[in-house]
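A single protein chain has been omitted; all remaining protein chains appear in their positions.
The chains carry the letters A and B, assigned in the order they are written, with residues numbered from 1 in each.
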Amino acid sequence: MTAHTTTAPARRRRSPAARREERTGWLFMLPFVLLFLLVFIVPIGYAIYSSFFQQVATGGGAYGGGELVNRFVGLENFRYVVTSGEFWAGMGRVLLYTVIQVPLMIVAALVLAMLIDSFVVKHVSGFRLGYFLPYAIPGVIASIIWVYLYNGQISPIVKGLAALGVNVDFFASNVVLGSMVNITTWTFTGYNMLIFLSALQAIPHELYEAARIDGANGWQVAMKVKLPNVRGAALLAMLLSIVGTIQLFNEPQVMQTADPGISYSYTPMMMAFNTSRGFLTPKGDGPASAIAIVMAVIAGLLAMAYAFVERKVSES
Amino acid sequence: MNWKQRCMATVAMVSAVGMALAGCGSGASSSTGGAASASSGGKVELTYIHRLPDKPGMTSVEDIVQRWNDANPDIQVKAVHFNGNASDLIKKLETDVKAGNAPDLAQVGYAELPEVFTKGILEDVTAEAEQYKGDFAAGPYELMGIGGKTYGLPQDTGPLVYFYNKAEFDKLGIEVPGTQDELVASAKKAAEQGKYIMSFQADEAGNMLSGLAGASGPWYTVEGDAWKVDTETVGSQAVAKVFQDLLDAKAVATDPRWDPSFDAALQQGRLIGTVGAAWEAPLLMDSMADKGGKGDWRVAQIGDWFGNGSKTGPDGGSGVAAIKGCEHKAEAMKFLDWFNTQIEDLTSQGLVVAASTGTPSTPESWSEFYGGQDVMKEFFDANANMGDFSYIPGFSSVGTAMKEQAAKAAAGTATVESVFSTAQTSSIDTLKDYGLAVSE
């Protein structure tokens, strides 16, 4: 992730004003930084530290001596992750998922926002709120609701389609990823739509005036005036969604109850969680941290690549 | 460890400053985590953490404990209901023990006990528990021990039994099968009418298939100081053969146990018989409730289907273990013995108790559903017939591997036999990853 910083030229001697500015800046930063250290840096440090260890039993006997000790294993955990077919299969699924879900959701959100903003329909607040409502439902609950709606024995949707002669199995191995895409899309489209809507409404009125004088029609206004103005918001939403989807966890974890075919390492995040809970071997915080770290590095690289490409495209 | 302590101290300081600055302290009332046992003036305080359902209509754990507290002013117990699943609880106990503020007593499943022991969470209470041995069935009591030492007292058991809809069976003209051949034949006969008398539950494969195979012999034995692992025993092969036959003939339901489709299969009368743990009795009732089947269902012992003779195997069940750092072991066991023998109350929680101090009467709603049958007696018979099966440290990851493979078997992309060969490799892997000796 790139952070655009306002780089100040390095000055050897700072003026009193500059020193005061420095002090004030840090004072404003301080509360956040302290909390951040406590909640993020120290735990991340701990995770990195523990990624070099594995827990083993010592003291002999079939059950060990009744205590696990941390054994330094160097890069063994990382070797395990990088050479694990399960990990890369999970990574592949998540990437495929991201490639489908993120554009789908962003485009859907954009279309809805533009339609609402077109004022073709009056009294849009009902639509706006309705689209947004799913965002208020906690992810786990949303997944449970959808698992029901996918279930052939219960779902009015599946039953209704079957009555029309269309038999769908939302859990079929080549469909199940799409079923997850749907859950995420359902939850977050409204949220993104609201962001776009706000961006649209922030477009200065003069731009419309100008378009009107030029004799542009509604479609042209949408393409030439509105779209360029929400670009920034869309790109940001894209970036955040990519980071979010890489960590895909809730949906597959809940869907696993209905479909044991979803493995415990279906996504890297699930693999990390289940490793930490002892459902996969090697188990424990060491290997789990290694999985998380490799995953975070990949997510970071992807985000950087995305930002880089985006910049190149916007420059040309 | 020094690094860690220093790091914690720094964190403590940083956070204190941070809180003062951020004004976080406001609006927060802290109740000190009285997890560690403390004694003040002869009074002993114990903490007991559990995952019992505490559903409406049950005698709540809090109420049971309250009775103890009223009668025993010197041993005051605080019951804490843990709201997560078993693996969440183990994770928490692990951290708590390291931090030195673990509860005194905690619910631990029999299958998890070896792992929890290996993790160093348990406290040896062999001496303190010995005197209560007679209050519990022998099998479960053994399961609370490792290598000749005892770490707690058993609470409930989960012998595998057979649940079936007698009315439907009568209609089909079949009976509870006594042998393997009869089982397969009856299942096929039922399948012709669109009915299933068996279910292959991929999500329960780890517990149920191991339990069924375990009815005829153990998978894990200790020789010297090393594990001998054989998950492809004659019993396992028999289980594999039966289910493979049934799957191939499409004569078995494949709905996952904890998916609503399983309930639907029961309600629609598609599934009219299934192997299940004793603790599933009230769950099956809930699943069907007002959808018929009331009074038609029965409980039977597992037949000689897998070369198991009259034996059955374990599926679930748990005890309460003493957790490392428990200072008042004698008092803790005294309370625990009392608590685990509150048969009536624990039965209300849906448990088939491990206590042998009395015979629990079958709750009225149960016998109504099971056609007036004394199902508790069936469960007790099953309990007494439990095969000798024990688990290894890290069995949960073996169960995971089995589930994943069983899902493939249910979908027809793998054999049931491969579920057991997967168990073999994953058992050896998990032991080795723990650094425990395996003799091959």
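The rule we apply is simple: a contact is a pair of C-beta atoms (placed from the backbone, for glycine too) under 8 Å apart; a residue touches a chain by one contact, two chains touch by 3 or more.
Going forward, contacts and distances are computed from a predicted model.
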{"item": "Chain not present in the shown complex, as UniProt names it (candidates \"Sugar ABC transporter permease\", \"NADH-quinone oxidoreductase subunit M\", \"Ring-1,2-phenylacetyl-CoA epoxidase subunit PaaC\" or \"Small RNA 2'-O-methyltransferase\")", "value": "\"Sugar ABC transporter permease\""}
{"item": "Chains in view that touch the one left out, judged over the entire complex", "value": "A, B"}
{"item": "Contact residue for the chain not shown (choose from A:Q54, A:S84, A:T98 or A:S155)", "value": "A:S155"}
{"item": "Contacting the left-out chain in the complete assembly, out of A:G60, A:G92, A:G178 or A:G218", "value": "A:G218"}
{"item": "Listed residues B:D181, B:D225 or B:D286, member touching the removed chain", "value": "B:D286"}
{"item": "Where the missing chain touches chain B, by residue", "value": "8, 11-12, 15, 19, 22-33, 35, 49, 51, 53-57, 60, 62, 80-85, 88, 91-92, 95-96, 98-99, 101, 258, 260-261, 263-264, 267-268, 279, 282-283, 286-291, 350"}
{"item": "On chain A, residues whose C-beta touches the chain left out of the figure", "value": "1-3, 5-8, 18, 21-29, 31-33, 35-36, 38-44, 46-47, 50, 108, 111-112, 115-116, 118-122, 124, 126-127, 129-142, 144-146, 148-149, 153-156, 159, 186, 189-190, 194-199, 201-202, 205, 208, 212, 215-218, 221, 229-230, 232-233, 235-236, 240, 243, 247, 249, 269, 272-273, 276, 285, 288-289, 292, 295-296, 299-300, 303"}
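Everything that follows uses one rule, which is that only the chains that are shown with their structure count from here on.
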{"item": "CA centroid of chain A to CA centroid of chain B, Å", "value": "36"}
{"item": "Chain A-touching residues of chain B, taken from the complex the two chains share", "value": "3, 7, 11, 14-15, 17-18, 21-22, 87-88, 90-91, 114-115, 117-120, 122, 146-147, 202-203, 205, 222, 225-227, 256, 258-261, 264-265, 268, 393-394, 396-397, 399-400, 403-404, 406-408, 410-411, 426, 429-430, 433-437"}
{"item": "Chain B partner contacts - residues on chain A that touch it in the complex", "value": "30-31, 34-35, 37-38, 42, 45-46, 49, 54-58, 60-64, 66-68, 71, 148, 151-154, 173, 257-261, 263-264, 274, 276-283"}
